[in-house]
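Missing here is one protein chain; the remaining ones are kept as they sit in the complex.
Chains here go by letter, A and B, matching the order in which they are written, and residues are numbered from 1 within each.
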Amino acid sequence: MSEIIVPTDLWDDDSLGVISTWLFEDGDAVSQGDIVAEVMNEKISFDIAAPASGTLAIDVPTESEVSQGDAIGRILSA
Amino acid sequence: MSKIESNRSHRLWMYRNMVKSRAFEDAVKSAYFEGKQPLFNMANGPIPGEMHLSNGQEPCAVGVCAHLRVDDTVTATHRPHHIAIAKGVDLNRMAAEIFGKESGLSGGRGGHMHLFDPNVNFTCSGIIGQGLGPAVGAALAARMKGSDAIAVAFLGEGAVNQGAFHEALNLAAVWKAPVVFVIEDNAYGISVAKRQATAVERNADRAVGYRMPGVFVPGNDPDAIYEAAGEAIAHARRGDGPSLLELETTRLEGHFIGDAEGYRPKGEVAALRKDDPIPRFRTLLEQDGVTASELERIEKEADAAVDAAFDFARASSLPPGEAAFAHVFFEGNRSWPTRP
Partner (left out) sequence: MADKTVTSTRKLTIAKSMAEAISQEMGRDESVLVMGEDIAKLGGVFGNTGGLLDAYGPERVRDTPISETGFIGAAVGMAAAGMRPIVELMFVDFFGVCMDAIYNLAAKQSYFSGGRVACPMVLMTSVGGGYGDAGQHSQCLYATFAHLPGMKVVIPSNAYDAKGLMLAAIRDPNPVIFMYHKALQGMGWLGTVPGSIVPVPQEDYEVPIGAARVVREGSDVSLVGLGATLHHCLDAAASADNDGISAEVIDLRTIAPLDRATVIASARKTGRLIAVDDDYMTCGVAGEVIASVCESGTKLKAPPIRIAHPDIPIPFSPAMEHFVLPNQDKVKAAIKSVMEAAR
């Protein structure tokens, strides 16, 4: 199982971001590197990639606020 | 066409094209008035609509186009005939287009202000200043394709006050596009004298605001224009970017045929006609040793070419009304232009 973490080097301060979009459904098969979500800080969107291949589990829904370093989902091994 | 071997051959080329151009314009004027007398109604006759003749401005066309290749692009204005002829546009099809015939350059769909000849990369358009952007694009396209072809945009002195002028010159400089902007300054934008409309005396001075060379050429002299244009075109072709040329010229006819020109000072046109650039150049050629018989031969050939073009145009049929619906959208190969 791998965690999907919001990277810590996306924006400069410790302001919050918002999950604007999940690009897959909970339970979908994803490949490592697929862009699975978009997180927005100010007006800039950042792509969040799947760290591994497997089944997506969404833990934090769209429109939730997140900090850099937060886990927002998991990839379950196939 | 532009293989300039000796001083003389390019001057003869220029004379030939000026004479042909003038003969063409005079023939257009004559045909234009058919059906419009005694009552001048623009809609009547074999050539309806507006007509903008280039009499007096021939030096601008030949001095510049003498340096151009077939693959160089020229965009021109609502007063295009002299430039089209100098660029090598098909004379028969151009005449037919002006007469609205099916055999015209676009089958009669464009008319005198919208002449397209892709064989020699010539287009013109009726909206002031709007040919400048496309010339910048054509120049950029040539460079992106690895060609040393260039583009030339002709404009009147009134057009420098359009936003498009500033945008296109700035863009050309920023992109270092191989384009030459040529102002034909005939002193009038329809009825408004240049002094009334333009804040500066010399439009060539504006060039410094766009980081490009700006050259003013007085006197409506084909030789002087040839020299200045040669430098600007070479500058572009070797990759040094755009230039602005300002050519002093004369408009011997009205803005459009039917223009009573009441706004011109008494005697101005008569005086200009006395200094018609074509007889003046003829005299220079004679002084340079060109024989009378050679000059007459050139003039006869020019008349013959114009006669042939007008015969072709008059003999051609008008398109059927339904032809209006063709070519609204491009109907050819989807991967136009077909690539090898």
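Keep this in mind: a residue touches a chain if its C-beta (ideal position, glycine included) is under 8 Å from a C-beta of that chain, and two chains touch if they have at least 3 such contacts.
In this text, all values refer to a predicted model and were calculated from it rather than measured experimentally.
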Inset, instruction - Touching the absent chain in the whole complex: find that residue among B:105, B:244, B:285 or B:309. - result: B:105
Inset, instruction - Write down which of B:21, B:57, B:73 or B:203 is the residue touching the left-out chain. - result: B:73
Inset, instruction - For chain B, enumerate the residues touching the unshown chain of the complex. - result: 73, 75, 104-107, 109-110, 114, 116, 118, 123, 125, 127, 130, 132-142, 144-145, 151, 163-164, 167-168, 170-171, 174, 326-337
Legend entry - Footprint left on chain A by the chain that the document does not show: 18, 20-21, 23-25, 28-31, 34-35, 38, 40, 43, 45, 62
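What we mean here is this: only the chains that are shown with their structure count from here on.
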Inset, instruction - Give, as an integer number of Å, the spacing between the C-alpha centres of chain B and chain A. - result: 61
